[in-house]
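One structure below.
In this view, the complex is presented without one of its protein chains, the others remaining in place.
After this line comes chain A, so read on.
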């Protein structure tokens, strides 16, 4: 017996009454865990995934968690999408276990930001989403371009480094973090945000429970054929930073020495 509060029923209920339900799409990047050792293989042309744990990109996870808030409080529907091979499915399943309704995987290797943005734009357009949440950047390639390109491609408003988001009807009120401060922004849907910590707190992040994990297995994970493989940029090779020279230790009783080194050697003060 379903309770009347079951989201699906509520959605149907709202739909019959023609009450608009906000449709949210959360874009997920599958990235190495922040503690991963970064190494490269194939003559330094490919990231070495050996022994690396993959997770939901942290900036995306803050956005997903905020999306779940909209689902709980404002009956929004939340879908997730990721561009990647089959190996990304555990990460996508985790999003379903956290509470997303439906998942989409665009079946192609993400090669550059523009290509990913184009694939996501297709999914966002076809699904007529009101709000698209992406992370301000992925912690692997740090391109920082997918949310903005996506917004431009679908003709939506765009707010980057978004640390707070409220939506009332068609109006969004957001706070954007900028250098040395914040600004409060008003805009209208459809909207794309580049999210980060602050959208929700670290302590709000949800660890999927057993029920969520079981339910996630039954939720749809649709595989979509990619549009094309048009790319604008290509990461040709990688290198690691030069090993650092030893630290110069200064005695705590001899801070004049530190000031002298910072002034004369480092020329930093």
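Convention: a contact is a pair of C-beta atoms (placed from the backbone, for glycine too) under 8 Å apart; a residue touches a chain by one contact, two chains touch by 3 or more; residues count from 1.
What we mean here is this: contacts and distances are computed from a predicted model.
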Omitted chain (choose from "Sodium:solute symporter", "ATP synthase subunit c", "Electron transfer flavoprotein subunit alpha" or "Sarcosine oxidase subunit beta") - UniProt protein name: "Electron transfer flavoprotein subunit alpha"
Interface with the unshown chain - residue positions in chain A: 32, 34-35, 38, 40, 58-59, 112-114, 117, 139-149, 151-153, 157-161, 163, 173, 176-188, 194, 196-198, 201-203, 231-241, 244-245, 247-252, 255-256, 258-259, 261-263, 266, 268-269
